[in-house]
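With one protein chain withheld, the remaining protein chains of the complex are depicted in position.
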Amino acid sequence: MKSGGKLERILESGVFAVTAELGPPKGPNLEVVQTKMGLLTGVCDAINITDNQTAIVRLSSVAACALLAQKGLEPVMQMTCRDRNRLAIQADLFGAVALGVRNLLCLTGDHQCFGNHPTAKNVYDMDSIQLIQMVKRMRDESLTQGGDPVDGPMPLFIGGAANPFGDPFEFRVIRLAKKVAAGVDFIQTQCIFDLPRFKEFMVRVVDRGLHEKVHILAGVMPLKSAGAARYINNNVAGIKVPDEIVKRMEGAGRGKKAQAEGLKLCAEIIQEVRQMPGVHGVHIMAVEWEEAIAQITEQAGLLPRPTI
Amino acid sequence: MTEGNKIVLLGCAHSAGEVVADLAARGLALPAHVEWVSVPCGSTIDELLMLRAFESGAGQVMVLACYNGACRSVDGSLWAEKRARAARALLEEAGIAGWRLQFCNIAPNMAADLPQWIEEFREPVVAEESK
Amino acid sequence: MSQRVPVEKKVMVLGDTPEAGRVAHDLLGLGYLVHWVSFEDTPIRTSFANSARDNQSREAELAKLADARLAFYGDCNLVALEGDVGQFTARLRRDGEMLSLDAAALVVATGNERYYPAERYKLSLSSNVLTVSQIQRQLDAVRGAGAALPHRHERILVMLDLGGETARETATETLRLAIRLREEWRGEVYAFYQNLKVDTPGYERLTREMREKGVVFCRYAEPQITVDEKGIAVAYVEGTVRGELLVLPEAVRPREGTAELAALLRVRVGEDGYFQDINIHHYRPGLSVRKGIYFAGRCHLDVAGDEALSDAALAAANIDALLGEGFLEPEAVIAHVDSYKCIRCLTCIRTCPHAAVELADYQAVTDGDGLPVRSAVTAARVVDLACRGCGACLANCPVRAIELVGQQLPAWMLAKDNPQEISQP
Partner (left out) sequence: MIVAKRKPLPEIAANLQSTRKLLIVGCNTCVAICLAGGEKEVAVMGSALHLALRNTNPAIVITQRSIERQCEEEFNAPLAEEIAAHDVVLSMACGVGVQTLAEQFPSAIVYPALNTAFMGRPEERGIWSERCAGCGNCVLDKFGGVCPIARCSKNLLNGPCGGSEQGKCEVDPKNIDCAWQLIYDRLSRIGQLDRLLEVEPPKDWSTSRHGGPRKIVREDMVL
């Protein structure tokens, strides 16, 4: 065992894993975290805590993860390279591990121009692959990036992201292989709407044998409306929502009806990706819609979650 | 002519120049407060020429170039228009209202139009003076 | 102050087309030396013969080919064009060897390219759906054999246009073909049109002739053509005509490589992909943005055969107007670069619409005793003869190193410092 955490145990046992995303509040309001924790308890195996997601300042992922760990839940701490240099990242990792965090998702991070502090100076001292490599060395060799010994064990299950929809497509699987070479243990992908392209991606992943070296969790997102589908398609680089999905959402009407269709669609996508070789779980990103997770997992037949 | 009342016409010899010559031939000289400056083409007109026209005492500057597609040097009228836009932005930065610089496309046979344009261009200034 | 520069009456003609032949023919008649360069290996001689005026025999034209004043260069690649009006040097590659040709002026007469616009027509060719050229070849083959043609088709349907405008060249050909089909195949001929290009020279005469010969004209609003085993049906505003053969005009487009050739010659290509920008009065008669480079015929205009030849004649006349006196002189207003102020930023070279500015090595200047006055320098230089005096270079020069010689401007504009101080006594 690398981390001894629940997510690692579930994935190693071969159970189809479910992770979900929890966005911390834009302030120190812990009640929000607690409410969302309640919505996610029992419906997933681990909870990702975002790190200043889309470059918008929020309660820190270290603090929220510590709270989750305290309450006996399984946090996946997201860590971007945008806001911290290698010193700050390592310091936060020491703190997180000390407070019970066992899973880390290593990200490059959205550019600050998309967030609420576009005039900020970014850091990008390292990129996500270098971050993975650094954490692996901290865990396995007990050395900091600078080469000093780490005082105490660093049992972390190391995650990374993959975007099968970005360009150049041919390079996407190669880049995943680089993450595997750097030491990643699990992958959570960008939101999948374009199933044929994801399928092609997974075929290439399996061809290279990467699925035997890393656990791939397919990223999914419930759509609230046709407008949301169009917005994502037009404004989020690296996510494509195919026309037929937009049409299907349009056909579902508005409000609750559209939301119900979005949940149904999400559950269907989960069932589709579950059939694909090499997919070991799903990661559900219901942005500011955490109550959706229970319904999606229910509809997708993923409940109850095992107790390992 | 009083300081600030002067209008400088900065124009291409091939179109505006013909118009001015045509007017003169008909005995219709430009008003005394109008200074005509002929350049070989709209391409010659840059921010500096326009700013200096104001600096030399003009209260208004009218830039005249051929119609697009009628410029002997292909892009001269487009250049003049873009430069006028840039000069207007610079004038605004300097605290001079942008409308004081006007760009017009003109053809050699438009002698009937130019005096009217000048009149209309002057209107706000005349209104200001009569207050 | 006379700045006359003697020029040789030597012209290069580019292209293997009848209009290129016409330019060459006319220039030879005016006593010019002609280099005729083709980029293809097709026999350039045919073009020359085809360009013959009606009243001159092909034989007499061919005899001219022996004229020492005309030199052919077939199957060449233009690698570079150096120099300017009065003194162009073309670098050509032929059979792997480099070749340099001088000329005082240059005519581009490369023509256009034919194609079958399958996407626009939404019809594929078959044994009973043929292009005008395909039918022409059949007719010519029979005519060449001197045999009478068997009566093959009861009813022939000819589209004069389809899915948009037809080029004048192919439109005229289609009318001529309709007449031939009436005369030689003696079938019923129906001509369908949406918009007749009545402003095309000779079009009216041809349509009248068609009517006289019994071609039936049918106007259609929306093209509705059905092709099946039973034959072909074309719907028009008053009904539907069925027939056995459908004839379609071909379309034309800019020749492949037009943009590349334009870049080499430093001339422009319009939005339609043909040579030349649309410019109402100066560029329509085949003048390029560069002095000494002309366009003739279908490489820059939508013209039918005869009109292409008259455009070529116009190009030859334009060249004679430029070079006929045997000398060139600069225009009254031209730009001049102060080579010692120039910072070689290349802006003027990139800006000049007439490609009249180049980077040049200025020689050192010495005084009467051989002592240096100014050292050698590399800087922008305006080619006097190529400059049209527009002043675009001057307006863009970041160090005010360019002036317009011959242009009167108020002192307040030219002042090096600010005018307030200048005007102060």
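Labels A, B and C are assigned to the chains in the order they are written; within every chain, residues are numbered from 1.
Simple rule for what comes next: a residue touches a chain if its C-beta (ideal position, glycine included) is under 8 Å from a C-beta of that chain, and two chains touch if they have at least 3 such contacts.
The model shown is predicted, which means the values in this text are computed figures rather than measured ones.
Enquirer: Quick check: which displayed chains does the absent chain contact?
Expert: Visible chains that the missing one touches: A, B, C.
Enquirer: Among B:36, B:54, B:103 or B:121, which residue is in touch with the absent chain?
Expert: Checking each option in B:36, B:54, B:103 or B:121, the one touching the absent chain turns out to be B:54.
Enquirer: Can you say which of C:89, C:136, C:318 or C:347 touches the chain missing from this structure?
Expert: Answering carefully, the residue with contact to the hidden chain is C:347.
Enquirer: Looking at the whole complex, which of A:125, A:250, A:272 or A:298 touches the chain that is not displayed?
Expert: A:125
Enquirer: Under the stated touch rule, tell me which residues of chain C contact the chain that is not displayed.
Expert: Residues 341, 343, 345, 347, 350-351, 396-400, 416-421 of chain C touch the chain absent from view.
Enquirer: Quickly run down the residues of chain A that touch the omitted chain.
Expert: 81-82, 86, 108-111, 113-114, 122, 124-130, 133-134, 145, 161, 163, 165-168, 171, 174-175, 177-178, 181-182, 190, 237-238
Enquirer: So that we can see where the missing chain sits, which residues of chain B does it touch?
Expert: 47-48, 51-52, 54-55, 90-91, 93-96
Here is the rule we use: only the chains that are shown with their structure count from here on.
Enquirer: Is the chain-to-chain touch network here best called a line, a ring, a star, complete, or other?
Expert: Looks like something else, not a line, ring, star or complete graph.
Enquirer: Provide the C-alpha centroid distance between chain A and chain C, rounded to the nearest whole angstrom.
Expert: Chain centres of chain A and chain C, defined by C-alpha means, are spaced 61 Å apart.
Enquirer: Mind checking the centre-to-centre distance between chain A and chain B? Centres are C-alpha means, answer in whole Å.
Expert: Between these chains, centre-to-centre, one finds 62 Å.
Enquirer: Measure off the straight-line distance from the CA centroid of chain B to the CA centroid of chain C, and report it in whole Å.
Expert: 37
Enquirer: Residues of chain B that touch two or more other chains: which are they?
Expert: none
Enquirer: Mind pulling the residue numbers of chain C that touch at least two other chains?
Expert: None at all.
Enquirer: Name, in rising order, each residue of chain C that touches chain B in their complex.
Expert: It is residues 268, 277-283, 289, 333, 353-354, 388-392, 394-396, 404, 407-410, 412-413, 415, 418-420, 423 of chain C that touch chain B.
Enquirer: For chain B, which residues are in contact with chain C within the complex?
Expert: For this pair, the touching residues of chain B are 35, 37-41, 43-46, 48-49, 52-53, 55-56, 69-76, 79, 83.
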